[in-house]
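For this depiction, one protein chain was excluded, whereas all remaining protein chains were kept in their positions.
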C-alpha cells in the first residue's frame, strides 16, 4: 500500500522531524519510540509500512529541508548522525516540496494545490495521499455564510478573496483531489459544514484537531483521575513557555487565543464543570523547540480539605509531534482504504480538540483507538483472505 | 442493610477521619467529596447507605476519639465545626471501641477479637460487619510453614507466639467471626494461603492491599500515559515527605521497606520494564498529615530525544484515605451480601498493591470497578424484585 | 516614644493583619517571627516599642475590622484564637478608623485627611504619626505638569479634579500634616518632585515602593547568585497566581502592569542585562491570600552548557507583608526622630522598587539597613546620654 504523506508546512519543525524520522525508520537507523502505531495493541496488516510512505508537501518558506534538519540537530531535537546519514533521501524529498501556491482567486489556488497533489500521486504511483496540515497556527477564521453550504462555497471561491483561511483552502483542495485530510493544528481546516459535505461527496475521511503532545496530554490523564476519585478541582492554572517557530507564531495574540481555548476545553468536558484558572502561552526564544509547561491544580477532598498538585513538563514539541504525524498518516490511510467517510472520531487520542465532541479521557480514547484499529486489521485480513 | 464498620487502629488518623466523616455524612453536615461510591457511575441500591453504617474498632492506644478528632481539626485535616457538631455521635462510637486484645497465646487473642466482633454485631443487630485494617504498617512478616496450611495454622495459633503478625491475626479472627476483611495497609493481613482457605471455608470475601492515595495514584495514570504514547521511561525517582503517626512509623526502615516496595511495583507492571530510580519515604514531623511527594520522570521520545516531567503532590493523607475506607466498607458489604467469596480483585482501583496481580492502570481499574458495581446493583434489584 | 501608625486601606488584608499582629505582640500573645526589627542585628533603643504603637487609618470600605479579622482567620491567614482574644483592643482600633474623605476638590480632601491625622495625633498625645499606604494598587498616574512643581501643585489642588491619584493625595496630606509617609504599594504615592519638595520643606522622611514579600524577594537573592557566579541568565519567566482583594484588583490590567513592571526591574539592575521572559500575575479566587508563584530560570555556564532552575513559592501575602509594615513604621518613626529628611533609601531591603535606584541585592540592602539602624541606635544613645 504505497502511501503519500503530503505535509502542509513541510519545512517547519514538526514536518522536518517527521520526514527525517520516517526516513530513518525506513532505513532502520532509528527505532519507533513515540510511534503509537508500533505498539503491540495497534500494529497490524491494515497499516502501510514505514517503507511504503512517500513524503512531499507545501511551504511558504524556502529554507532547504536538509538545512532545517541540521538546525534541528544543532538544537538537540534530532540526532545529527541521522541527518548526516540520509543526504540522498532528504534530497529526494526536497524534490517533492512545492511552494505554497499563489493565484488570483481562491479557486486558482485550490486548482494549483489539486494539481500538485495529483501530480505527486501519479508520479509515484501511490495508492493514496494523506494530506496533513502542520503549518503555522492561524488566527480564528472570519465566519462567512458560504462555510455552511458547499455550493455557495464553490461560487465564493471564484471571487471572494478571503472566504477561507489557508488551512481550509488546503482541506478543500485535498478533498477535491480525493485525498483524506488531517489537521494537526488548531486552525479551522476541514471543520466547516461545507467541507464536511465535500468529504462525504467524495467519500473521504478526515481527522483533527491540534496534536496533543504536552500539557494537554497530561491533563487528559490527570483530570479523569480527579473525576474518578470524586475530588473537586477548584483551580487549574498553567503557563506554557516555548520558543521555536510555533512559539513565535503563538506570540501573536490571535493565534494564541485559538490555542489556549482548545487547551482548556478538556477540563470542562472531563470534570463536568470549569474550574478557575487560565492556561497561558508565552514565547521565550531561548527555549527553542523545548517547551516547559507548569500547571498548578488546587482541589478539595473529603470534608473540603484543601490540597494541591503541580507539575512541570519539559518536552521537545517536535519530537513528540512527529511520530504522531506518522501515526495519523498511517491510520487515516488505512481508514480510507477501508472505506471510512467523514470525521474519524476514533482518533481523538491524538488531539487536543478532537472532532465529534467525544470523551477527553486519554484512557477512553485509547480504548476507542485500539478497537478501531482492531477492526481495520480484521477487515484487511478478511479482504486479503477473500482476495487470496 | 445495617452494616458494621470495624476499624483496626480505630484511634488513628485515617480511622478518626473516616468516623467523623461518616457521622457527618449521616447527619448531612458534609458532602460526599472524595467518596467514589457516591459518583453516578457507582451509586446504587446494593450499597448500604451512610445512615446504615455503625462504627466500632480496636486500638492499642487509648486517646479518646473526640480528642484525636480535635487534634486533627487543629492540624487542618478536619473542619473543627464538624467535631464540635457531633459530640454525642462521637461519644457513642467511643463506646464501641475496644482495647487491642491481650491473651497468652495467639489463639486466645483471636478468641477475644471474635468475641468483640460478635458482640458488636449482636448488640447492634447488624446484617454484617466489615473489618478494615487501618492500623500502623507492620514490618514484613517472618515466613512460617503454617502460613500455607489452614490446619497447621490452627495448631500453631495455640502455642507459637509469633506465628502471625498482628494484621493477620485480626484477619484470621474476622474471617473466623464471619466478617469480610479489608486491608488498607501494606501489612500481610489476609494475604496468606491459609487465610485464603479460611475465607473460602467461611464463604467470605476479602480485599487489599494498601490504600492508593497519593504519589501512587498519580503514577497509576501517568505510567499508562507514557506506555500508551510509546514513550520510553528512563528513570522515575520519588521522595515522599510525611509526618503524622504513619510517617513516624515509616521512619522505621523495616516498615518503610514494605511500603516502598508496593509503591514501585506499579511502574514495572504498567510499563513492562523497570526504569531506573527509587522511591523514598522520609519522616518530617513538621508536615503532619500533609504529605509532599516529588517525582522526577526522565523519558525519551522519537529519535531518542530526552525529556522530563516532574510533579509535586501536596495531599492530606487522611482526607484522601478516609472516604475510600467508607467506600471499601460499603462495596465489601455489598459483595458479601451478593455471596462473593475470596479476593475482591475488582477493587484494585483503591489499592497500591492490589490482590490478584491485575492491571495497575487506574482507567482499567475504574472500568472493572464500575462493571463490578453495576452487577451488584443489578443483582440486588433482581433479588429485591423476586423478594417483592 | 508614642507612635501612631496610620494605615491607608486600614480594612484591607495587610492592614488588618498588621493591626491584629501589632496588638498580639503588645499583649505578648504572639512572637515577632517575620519582624525584621526584632532581629539582634536591628533591635535597639531608637525604635518605638510595640507597646508604643497606636493604630488608626482610612478606608473606603466599611466592613468592621473584627469581621475582616475573622474572615482572615477562617482563611488561615491569622490564628482565630488571636482574634478571639483581642475583642476590646480591636474595638478600640475600630474607633480610630475613618472613611476615606470626600470633598469637592482635591484641596478639600487633603484638608480632611490633615484634620483626621492631626486629631489622631492630638487625641492620643503621639510623638509622631507615620502614614503607611496599604490600599489597593492604583493604575499608573496620568502625568501632569504640576507634579514637578510644588507651588503649581498647590494651585492645581484647588481646582483640578484628578491632578493627583489617591495615593499621592494621601502622601500630600500626610506631609502637610507633618507625618512621614511610607508607600507599601506600587502606586505613585510620594514619588513626585513636588511631593519631594514638600517633604524637604516640612523636614520629613518618606519611604517606598511596593513591599517585597514573595517572588521578588527570592529574585533578589537568586539573581545576585547567578551574577556572583558569572552564570549567564538567558530567560526568567514567572507566573504569580493569587486571590484575595489584592489579586482581584490586579486582575485589572492597568494595576497589573504597574506591579509587573516593578517586579522585573530587579533582574535588569542586578544582572546588568535583561534576560528573556516575562512575569505574569493571574487572579485565581480560590487561592485567597495564599499566593503561588512559579519561576523558571534558564542559564548557561562554562562553555555555554545549558542549565535551568525553577522554584515555587507558596506564601501568605498578608502574613509576609504585615510584619514589614510594623518594621517600616518603627524605622521611619526612628528616622523622623533622628531628623532624617527625604527618601529613606536605606530601607530598600523592604521594597520591590526602592527609592533612589540603589542595589537590588538583598544582601547589600541588608548591609545598608543594619548600618542605618546601628547609626539610629547610636544617635539615640548619645541623645539620651546628653539628655540624662
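By letter and in written order, the chains are A, B and C; residue numbering begins at 1 in each of them.
As a working rule, a residue touches a chain if its C-beta (ideal position, glycine included) is under 8 Å from a C-beta of that chain, and two chains touch if they have at least 3 such contacts.
Please read all numbers here as calculations on a predicted model, not as lab measurements.
The undisplayed chain touches these shown chains across the complete complex, B, C.
Remark: the omitted chain is touched by one listed residue; of C:51, C:200 or C:363 this is C:363.
Of B:312, B:345 or B:370, it is B:312 that touches the chain left out of the display.
Within the set C:27, C:85 or C:309, the residue that contacts the chain not displayed is C:309.
The set of subunit B residues touching the chain not shown comprises 234-235, 237, 239, 241, 276-278, 280, 282, 284-287, 292, 294, 296, 298, 308, 310, 312. Interface residues of subunit C with the unshown chain, by the touch rule above, are 17, 20-21, 24, 30, 32-36, 38-39, 76-79, 82, 217-218, 221-222, 224-225, 228-232, 300-305, 307-316, 319-320, 322-323, 349, 361-364, 366.
Heads up, the rule we're going with is that only the chains that are shown with their structure count from here on.
Among the remaining chains, C is positioned farthest from subunit A, on the basis of C-alpha centroids. Between the CA-based centres of subunit A and subunit C the separation comes to 51 Å, rounded to the whole angstrom.
Subunit A and subunit B have centres, each the mean of its CA atoms, that are 43 Å apart. Across the assembly, subunit A contributes 308, 310, 312 as residues in contact with two or more other chains.
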